[in-house]
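A single protein chain has been omitted from the complex, and every remaining protein chain is retained in its original position.
== chain A ==
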Amino acid sequence: MLSIQNLHARVEAKPILKGVTLEVPAGEVHAIMGPNGAGKSTLSYVLSGRGGYEVTEGTASLNGEDLLSLEPNERAAKGVFLSFQYPLEIPGVPALTFIRTAVNAQRRARGEDEIAAPAFLKLAKEKAAALKIDFEMLKRGLNVGFSGGEKKRMEIFQMAMLSPKFLILDETDSGLDIDALKIVSEGVNALRSPERGMLVITHYQRLLDYIKPDRVHVLAAGRIVASGGPELALQLEAEGYDKYAGAAA
């Protein structure tokens, strides 16, 4: 279970999150929707520990363990995975090398043995095929020269390889055409399990047609201003965020 209580965070002097409270039980998928500038991406960065964001109040924990005092890599080893809105390019480091280094770093941090090369390759081939990723692409520099859709698929591939406990998808649908959206969604859905929670951050309802949420929350001006079932997303699609903009101010 991901538990966020009264979370306040600022960037430099500017408060962005102003008391977010949210619980995502294991096995559930929650969607966060909201207008631009509401603090959606900030929430994902604060949870994953990016520099430049200062938490001024509140707590965040995963399965009872505090996240906010940990380094980003320690959070990753605890099972937090952030799928980036804009995945970074890592020139000269083949995708496979990158992912194996990450898998082993996490395993070491948890006191587990490193994965043996044959087992790793077998797993990589399997997961790549499921996401329709050409295996040759995994030998190229990670994300270098990849299209937007390929980068997003690569995020889901990493997710599948790392098998995290909690997923945060930050605007995963942005820049995807309909075919890529389907492949990516199938990849995410394949990772749904009773042990795993997900936070799906999106601006549009479209993604939620493919990744069906258990709950939908509206984040506006740094606070959760409304929560409901999947129908809330449809309502937002029809009515827009206007009324929440007022509520938050």
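Following the convention adopted for this analysis, a residue touches a chain if its C-beta (ideal position, glycine included) is under 8 Å from a C-beta of that chain, and two chains touch if they have at least 3 such contacts; residues count from 1.
The definition used in the following text is that contacts and distances are computed from a predicted model.
A.B. asks: Per UniProt, what's the omitted chain called: "Sporulation protein YqfC", "Glutathione transport system permease protein GsiC", "Fe-S cluster assembly protein SufB" or "Phosphoesterase"?
C.D. replies: Options "Sporulation protein YqfC", "Glutathione transport system permease protein GsiC", "Fe-S cluster assembly protein SufB" or "Phosphoesterase" considered; the missing chain's recorded name is "Fe-S cluster assembly protein SufB".
A.B. asks: One chain is left out of this view; which of A:162, A:190 or A:234 touches it in the full complex?
C.D. replies: Hidden-chain contact among the options goes to A:162.
A.B. asks: Which residue from A:76, A:188 or A:233 sits in contact with the chain not drawn here?
C.D. replies: Missing-chain contact among the listed residues: A:76.
A.B. asks: Kindly state which of the options A:50, A:182 or A:243 is in contact with the chain not pictured.
C.D. replies: Of these options, the touching residue for the absent chain is A:50.
A.B. asks: On chain A, what residues meet the omitted chain?
C.D. replies: On the chain A side, contact with the omitted chain comes from 48-52, 71-73, 75-77, 81-82, 84, 87-88, 90-93, 96-106, 109, 114, 117, 141, 158, 162.
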